[in-house]
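One structure, pasted below without further comment.
The complex appears here without one of its protein chains, the remainder shown in place.
Here is chain A:
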Amino acid sequence: MSGGTPTPASEPVLAGLALVPLGDEDAGTCVDGVCVIPGAAEPGTPRT
């Protein structure tokens, strides 16, 4: 079973939008293979 009626493929509609940032700047995130843990003594944890 396919689980439903096919829907259109995703479109890159957001490219070029002017976005307003919200939230803390140092939230947990992974950049270039390294994941940053806010408040940790070390700079981050690598992407796994």
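In this text, a residue touches a chain if its C-beta (ideal position, glycine included) is under 8 Å from a C-beta of that chain, and two chains touch if they have at least 3 such contacts; residues count from 1.
The working rule: contacts and distances are computed from a predicted model.
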### Summary
Answer for the undisplayed chain, UniProt naming, from "Spore gernimation protein", "DSBA oxidoreductase", "Phospholipid ABC transporter ATP-binding protein MlaF" or "NusG domain II-containing protein", is "DSBA oxidoreductase"
### Query
For chain A, which residues touch the unseen chain?
1-7, 9-17, 19-37, 40, 42, 44-48
